[in-house]
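Rest of the complex left out; these chains stay put.
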């Protein structure tokens, strides 16, 4: 079994600045590329398809060189036929392959939701476990430059609702690689949502093949005053917010869930047990989004620890506007987290926002 | 390819068995012990049997809601089917899937979808896997005229042609989707008959004739197995029974009773039986023995199903994910 050599990573490296200075540092996109490359090398059942996987741009660089190394039978472009191709991926998985199907925008996945949610997610259950669907779907949330309503939806709330699907949203290259290999190794359908803003971030990523357990979050920063629970690119926003809040004397704990399904309930509840206050942050819409679930979880199982209302920092309930000024007003992030934290901790007390530290040092040129 | 006598008799037996299973289900359905929708394939037996006759256990079928025929013709276990209709733990999906989601992996039946058209790309993808894995296997996709309305068929057929996949599309045009005729929903005959012949071989046959289905399927499956790419066979047939459940409504509510009768006189099982008897390939005694064996097998399947245990409530959440 080729996957036995890909072992779970047990050592969780420190986030960002606290990492081992000798570690290899590569971009998030390159970490994904490496995971694809390694998976294609490990197991001939793995293949990669999607609109544009062989384009010169190579899907933000994540597919660069893969066609040359692994051949056009295993790395190939597809027609624009999202539901058909999703079903074809599912069928191939049922018949022994391990497809990785790339979509550059989750908006297009709505065309394929029948095969993803009605079929892939239910096949194991409907066959009482007799048939597996080891399928990886990968897509990227976009943002900016007038992507507008149909090209920028952060649809994790939609996908999180379907039992039978696993859902991953990594924030670091380290996680992106380890979770990708875990997803490909997994025998269930797994959806990975990336955020384009992450692709150029540089961080430590081991060369070896390793997996990160799906469904385990990680505390990115310990704190005692409040918990910020989030995922993906919002982790970076929250991290910057926490640094900023520290200067105001607010000590925020930052939980990066990494996966949304299975959800690491324990890490959330433990954090809230320590801090008593919770902000849940996400790029998706508020109503019925992932922040609703996390908040409801705590209102149910962590109620005794709560000392304040649960705040949600999200996109407002509306389609994404095209114009850049409206986009700026639309997207929540660091500042909204800071404001929410102040509301929770120092209600009423007005405080100046100091200059915000940025992650730019870690952005590739 | 014409059938040898022995083979014709064997395939007749399979059709008769399938018919009698369906008739038995129908006759017991009112007892409400099978608490599941059933979509009987009475009148369409020649198709599943004629096609699956050319498949090995390594080949696969992709099926739909009207699944009993595909499942049994492919070799799926009868006991497991009947137990499944009774929602029992010994059912082929342990009472989880019910009548529309049959499975028997040992014979290459990997599950079926009750979303009309849902199985079409899945079967196409299975063919892609066979090709990528270098296996000389064939994937057969059964779909109805309702599925022919769906865009996913267009997407799947295009991809199969593009990649020359070893897939055989079996179009069971039984004239109806629930109460609506094919011609009320489709502006013209299935357009895929118009593809370039070197992209996909297609043929229209009398779906109620075992010989016709068998011959076309032989060509299509051999083509697929030898790397010749996809093919499509339209089997013209008729849904004699109601869409779901038992019985035939002859009150003319949505279809002309005369139309039903016309098709009943062109019954695939009765027609073949008469032919075998007329040609002396089967005599009354042989037929009775055949039928008796079938009935005994069916009796046993129902007996076993009724006796079988129900799934345990505490296992409710099993199988949502498969563990390594």
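Note that the chains are named A and B in the order they appear, and that numbering of residues resets to 1 at the start of each chain.
Criterion: a contact is a pair of C-beta atoms (placed from the backbone, for glycine too) under 8 Å apart; a residue touches a chain by one contact, two chains touch by 3 or more.
In this text the structure is predicted, and so the values were computed from the model without any measurement.
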{"item": "Copies per chain type across the entire complex", "value": "A x2, B x2"}
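Definition applied: only the chains that are shown with their structure count from here on.
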{"item": "Centroid spacing, where centroids are CA-atom means, of chain A and chain B in whole angstrom", "value": "42"}
{"item": "Touching residues on chain A, where the partner in the complex is chain B", "value": "45, 47, 73-74, 78-79, 81, 83-97, 114-115, 118-119, 123-132, 163-164, 166, 186-188"}
{"item": "Interface residues, chain B side, partner chain A - complex", "value": "60, 62, 93-97, 101, 103, 105, 110-111, 113, 115, 118, 120-130, 132-133, 139, 151-152, 154-156, 158-159, 162, 318-324"}
